[in-house]
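See below for the structure under consideration.
And then subunit A:
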Amino acid sequence: MKLTSREDLKKLREETKALVAARSAEETKIIVGMGTCGIAAGAGEVMNAILEELNKRNIKATVTQTGCIGMCEKEPLVDVQRPGGNRFTYGKVKPSDVPRIISGHVLHGNIVEDLVVARFEEV
Partner candidate 1 sequence: MALVTVTIDGQKIVVEEGTTILDAAQKLGIKIPTLCYLKDINEIGACRICVVEVKGARTFMPACVTKVTEGMEVRTNTPAVIEARKVVLELILANHPMECLTCVRNQNCELQKLAEQFGIKEVRYEGAKREYPIDDSSPAIIRDPRKCVLCQRCIAVCSNIQTVDALTDQKRGFDTLIAPAFNEKLANMECVQCGQCSLVCPTAAIQEVDDTDKVWAALADPKKYVVVQTAPATRVQLGETMGMAPGSIVTGKMVAGLRRLGFDKVFDTDFTADLTIVEEGNELLQRIKSGGVLPMITSCCPGWIKFVEHFYPDLLPHVSTCKSPQQMFGAMAKTYYAQKEGIDPGDIFVVSIMPCTAKKFECQRPEMKSSGYQDVDVALTSRELGRMFKQANISVAEMPEEEYDAPLGISTGAGAIFGASGGVMEAALRTVYEVVTGKELENINFVECRGLTGVKEATVQVGDMPVKIAIAHGLGNARKVLDKVRAGEADYHFIEIMACPGGCIGGGGSPIPTDTEVRLKRIDATYTVDERMVLRKSHDNPAVKALYEEFLEKPLGHKSHELLHTHYTPRGICE
Partner candidate 2 sequence: MQLVRAHILVCGGTECTSSGSKQVQDALAKELEKHKLDKEVKIVETDCHDGFCEMGPLVIVYPEGTFYVRVKAEDVPEIVEEHLLKGRIVSRLLYKAPATEEQIPGYKETDFYKKQQRVALRNCGIINPEVIQEYIARDGYGSLEKVLFEMTPEQVIDEIKRSGLRGRGGGGFPTGMKWEFCRRSPGDMKYIICNADEGDPGAFMDRSVLEGDPHSVIEGMAIGAYAIGAREGYIYCRAEYPLAIKRLKIAIAQAEELGLLGENILGSGFSFDLHIKEGAGAFVCGEETALMASIEGRRGMPRVRPPFPAQSGLWGKPSNINNVETFANVPVIIKRGAEWFASMGTEKSKGTKVFALTGKVNNTGLVEVPMGITLREIIFDIGGGIVGGKKFKGVQIGGPSGGCIPAQLIDTPVDYESLIAAGAMMGSGGLVVMDETTCMVDLARFFLNFTQSESCGKCTPCREGTKRMLEILTRICNGEGVPEDIETLERLGRVIKNTALCGLGNTAPNPVLSTLRYFRHEYEAHIFEKRCPAHVCTALLVYSIDEEKCTGCGRCLRACPAGAITGEKKEPHKIDPEKCIKCGSCFDVCKQGAIIRL
């Protein structure tokens, strides 16, 4: 699909905005920091563990990736955002931590306190 005018771009922008809003109201989002720093710290394995766990337990959630947010030292970073809720960042996440994050936070909304870094907000 090619955008051939300003209006096309405007339309796409509105659509994507609406889509993003709708999604975050309906679905739980799990975002893994997949920059070079994250990957070097093991984000790939964490990502696999998340997918496996969701699959195993048949949980519906959107899993996506993002770049480096700066706290390279705390990588791998995993963000969880429940429908309509805040986005939380977990740091130094190991694959073995994944079940706790999924069952505690994703399923029940209980923040895994010993891993949580902060509530995400734009700086």
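Convention: a contact is a pair of C-beta atoms (placed from the backbone, for glycine too) under 8 Å apart; a residue touches a chain by one contact, two chains touch by 3 or more; residues count from 1.
Quick note on selection: all candidates are chains of the complex that A comes from, given by their letters.
Computed from a prediction, not measured in an experiment: that's the story for all the values here.
Asks: Pick the candidate touching subunit A in this complex: 1 or 2?
Replies: 2
Asks: Using the touch definition from the top, list the residues of subunit A that touch candidate 2 in their complex.
Replies: 1-6, 8-9, 12-13, 16-17, 19-20, 31, 33, 35-37, 39, 64-74, 77, 85-86, 88-89, 99-101, 103-105, 107-108, 110-113, 116-123
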